[in-house]
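Let me begin by presenting the structure, written as structure tokens, before commenting on it.
The complex appears here without one of its protein chains, the remainder shown in place.
Per-chain residue numbering starts at 1, and chain names A and B are given in the order in which the chains are listed.
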Amino acid sequence: MRLIQVVSVTAAVALLTGCGGVKTTATGGDGEFPTGNIQMSVGASPGGSTDLITRAIAEGVGKELGVSVPVVNKPGANGALNAKELQSAKPDGYKIAVQNASLFTITPLAVSANEAVKLDDFDLIGGISQDDYVLLAPAASAVKSIADLKKSGKNIKYGTTGVGTGAQLASALAFKQAAIPATDVPFDGGAPALTALLGSQVDVATIQVGDSIAQIKAKKVVPLAVFSAERIKFLPEVPTAKEQGYDVVVSQYRFLTAPKGTPEPVKAKLLDAAKKTFATEAYKKFNDDHCLTPIEGSPDEVRKILDEYATKYKAQLDQYQISLGKK
Amino acid sequence: MTERPLTEEPLTEEPLTERPLAQLSAAGVAGAIGVFGLVGSLALGLGRLTAPGPGLWPFTVSVVITVLAVVLALTGRHGTDTEGFTRASVQTAIAVLSLVVFAALLPLIGFEIPSLLLVFVWMRFLGKESWVSSTAVSIGTVAAFYVLFVVVLEIPLPRLI
């Protein structure tokens, strides 16, 4: 009797959850790629930019290849945990991941060596998009540019999205070059940093454009500078830091990776599916909604972008004697 | 306001006995954790009160734990809230072992077989249920979990099928 109760309770639970789901089967198999599901892992929690990008691509690639592409979140160590897992996965194309440039170019400058991940340990499939940072001040303050900050003459408290992020690097470089005395106040991601800025808890904050575009448009915060090489189309009237005389070019860049040794035809097929996804209206709209600039380059171009970033950041940190992690 | 008198409730607790040794070892373990924290946070660097290093906060917490462990060792010896280990504690040890085996096997052979074994072992050997019901429930449970986690919720559990 009791047994029946247990089973019926469990069955009821199972039945009730049945509304609105897509079936998933196992990964891999024989025959021409892909025969099974392709798993895309994300080194971040659900809801972040990397997660949303992965889901947008998974959706398109799945339709293109006619298989289901489940997204698995494996947050931890800025994505290093996911990277290490991908590194040791079977190189058959059934496990791929969108990864962040900052993990390879900025994080190693802030954390201990054992947490650092090398780009050479992965096969690159192709580039995805660039995510830019913007320096913001509360609407109430009279500050309109980096020069205004300098004029104020006080120690600037700047909020960033955390240690070892592009936001921290960009702001540290900008203030150092402008010789503005400033204190770094790290927050755990864009939302808390933006909240603190809206409440004028910090003087300025550097946040990803996509996370703050609504508040900029509503004139709750004022953009002082973008840290991209050229002006971005989402904030055409905002000058770059470079225009204002500071050599600070920092962006987040994302690209598609597979474990080292994935066969060329498999990679080509994945790249093709990704390209077709990039060309869809839905995906273009997604990019615009999240203020992402597509840079859908080849693996070689991706590698070049990353190498340039890594070399430049390292040199600039040395030049201005900035240390991201105070260890 | 109707206050229910305490006595109305069934007394499930067993009679408490004094165990100074248990209290002392509890204090000892707490103290050891405190000292470990102290050493670890000193190694991290304390910084200054106005500009705290990574170790300052854990150091403060560790000091509190260590001091209270000493207080517990001195004053709590006559406390009556501990239980000793008995022969039945072996059951718990076996149970923990079975969990460790489960976790070790999960990534290797998927969740189905380890789950089946876990439920079966707990029911048959730890719970002294009959062979028939142990078998039935363990198979039923794994089947239900498969439907729930894999089919319905699409959770990427390592699995065989």
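One rule holds for everything that comes next: a contact is a pair of C-beta atoms (placed from the backbone, for glycine too) under 8 Å apart; a residue touches a chain by one contact, two chains touch by 3 or more.
Everything that follows uses one rule, which is that contacts and distances are computed from a predicted model.
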Per UniProt record, name of the chain withheld from view ["Ion-translocating oxidoreductase complex subunit C", "Tripartite tricarboxylate transporter permease", "Acyl-CoA dehydrogenase" or "Cytochrome c oxidase subunit 1"]: "Tripartite tricarboxylate transporter permease"
Selected residue (touches chain absent from view) among A:32, A:120, A:188 or A:300: A:188
Absent chain, residues of chain A that touch it: 2-3, 5-6, 9, 12-13, 16-17, 19-22, 45-48, 51-52, 55, 59, 71-77, 80-81, 84, 110-112, 114-115, 155, 157, 162-164, 183-188, 191-192, 194-196, 198-199, 201-202, 213-215, 217-218, 220, 286, 289-290, 324-327
Residues from chain B at the interface with the omitted partner, ascending: 1-4, 6, 9-10, 12, 14, 18, 22-23, 25-26, 29-30, 33-34, 37, 40-41, 44-45, 48-55, 57-58, 61-62, 64-65, 68-69, 71-72, 75-76, 78-86, 88-89, 91-92, 95-96, 99-100, 102-103, 106-107, 111, 115, 118-119, 122-123, 126-129, 133, 137-138, 141, 145, 148-149, 153-157
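Basically, only the chains that are shown with their structure count from here on.
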Intercentroid distance (Cα basis), chain B paired with chain A, Å: 37
List of chain B residues in touch with chain A within their complex: 45, 53-54, 133, 136-137, 140-141, 144, 147-148, 150-154, 156, 159, 161
Complex interface listing, chain A residues touching chain B: 3, 6-7, 10-11, 13-14, 17-18, 21-24, 26, 39, 70, 72, 326-327
